[in-house]
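A short write-up of the structure that comes next.
Moving on to subunit A:
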Amino acid sequence: MKFKALGLAALGAAAMTTAAALPAAAVDKQFVPGLMYRSGPYAPNGIPFANGFSDYFRMINAKGGINGVEIEYEECDTAYNNDRGVECYERLKRPGAAAITPLSTGITYALIDRATADKIPVLSMGYGRTAGSDGTVFPYVFTLPATYWSGADVIVNYIAQKEGGYENLKGKKIALVYHDSAYGKEPIGTLEALAEKHGFSFHPFPVAHPGLEQKATWLQIGRQVRPDWTAMWGWGVMNSTAIKEAAAVGYPMDKFIGIWWSGSEQDVTPAGAQAVGYKSLNFHGTGTDFPAIQDILTLVHDAGNGTGPREEVGTVLYNRGVMNAAVITEAIRTAQGIHGEKPLTGEQIRDGFEALNITEARLADKGMAGFMEPIQITCADHEGTGRAFVQQWDGSTWEPVSEWVEPNREGLLRPMIEEAAAAYAAEKGITPRTCN
Partner candidate 1 sequence: MNPTAIRFGIWILVTPVLIAALGFGFKGLAAVDSSLFFAWGYFIEVLIAGLLQGVMYSLVALGFVLIFKASGIFNFAQGSMVLFAALTMVGFIEMGLHWTLSFVVTAGVMVLVALAIERVVLRPLVNQPHIILFMATIGIFYFLDGFGQTLWGSDVKVLDIGISKAPIIVAEGVFENGLLINSFDLVAALVGAVLVAVLAIFFQYTRVGRALRAVADDHQAALSVGIPLKTIWAIVWSVAGIVALVAGIMWGSKAGVQFSLALIALKALPVLILGGFTSIPGAIIGGLIIGAGEQLAEVFLGPLFGGAIQDWFAYMLALVFLLFRPQGLFGEKIIERI
Partner candidate 2 sequence: MAAETLATPDTDPASPAPSEGTAAPQKKIGETLLRADNITLSFGGVKALTDISFEIREHEILAIIGPNGAGKTSMLNVINGFYHPQQGRIMYLGAERRAMRPHLAARQGIARTFQNVALFKGMSTLDNIMTGRVLKMKSNIFQQAIFWGANQREEIAHREVVERIIDFLEIEAIRKTPVGRLPYGLQKRVELARALAMEPKLLLLDEPMAGMNVEEKEDMCRFILDVNDEFGTTIALIEHDMGVVMDISDRVVVLDYGRKLADGTPDEVRANQDVIDAYLGVSH
């Protein structure tokens, strides 16, 4: 894996970082590191995200930066491998790093302590350690706009809507097909709690990395357990394989809902027509009908500066990369409001994250109205609303098929998060700070 990844990383890095770094040295810039993966088994999913992430910063720079401060972006290829992720972090960390984007739950777990010690914010957007959204224990971890626990609750709430109320969940069967890793295991606790609360039975099915082997899993689901609904926490080739195997046992696609990492074009196109009707969560818009995305097309791609191919602009994972970069940009902008319009340290930008308040008006300014929901972060709550919507694959595009679905944060999840965070604090000997 090393040779290949080295080669690819070298190619990729040479292609993009030199372009970004050449005019760098002269002016003061805000450094943003990115732990991406353009190699390894999950590269097909990692690449569009990385391209969206990088393109957004290029667009911001083309517009003159954030209040005149340009972004200096540097990428390191983790190949979705935890050890490599830590290596990459050590390579890219510096006091002036705005935020770490680990793009892997495993790497996030590995970096939380290090980044906290180095005072660099970790933005694990829709992945990572759910307990990290408790800002009193994890001052440097941000999980906005939603965690896996919220995701699990949103799925159950959506199912309840479709079944005509929570009372109708009683006696139903809900299965979970999950990547057998820190990532895939995150929703299990929530789903078990919800099963107890609502009276449905919960059937978890682990799938070993990389997920090409799911025949037995789907024989059990499709022929024996026959659940009413199936949720999926998959990534990479596991997603498309699951859809194919589900179709092979005749499982109905519209009763099959993936988390937001199991709902990109890469997941459904390999399954062809079999994937039509498959659903997944999402928390941002797809397509190019947003002014910010149009800006990327005109200022970056038309200028011949696009990181990847133009066609991938607007796809789910590309847009997620854009959203991730946009949130970091807003955190930097907010931090500049506090500490001054100049390149800032990670510690200062943390203050920006905690004061983050992306309103409808602000979204409209950014050209992202309707692209994402308004987000407000506080010292104690690093997650935000936790809301998501359901989208469905119609064979050519992802169509939203629900309103924003609310998770039961106050009544259920927040206490669980605080409990988990307290347990972590006790284990690590952290004294939670007080937030007011």
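A word on the picks: all candidates are chains of the complex that A comes from, given by their letters.
Quick notes on this structure:
Everything that follows uses one rule, which is that a residue touches a chain if its C-beta (ideal position, glycine included) is under 8 Å from a C-beta of that chain, and two chains touch if they have at least 3 such contacts; residues count from 1.
Source: prediction; values computed, not measured.
The contact partner of subunit A in this complex, picked from the candidates 1 or 2, is 1. Against candidate 1, the residues of subunit A that register as touching in their complex are 1, 3-4, 7-8, 11, 38-41, 43-44, 47, 180, 204-208, 210-213, 215-217, 219-220, 222-224, 236-237, 240-241, 244, 247-250, 266, 269-272, 274.
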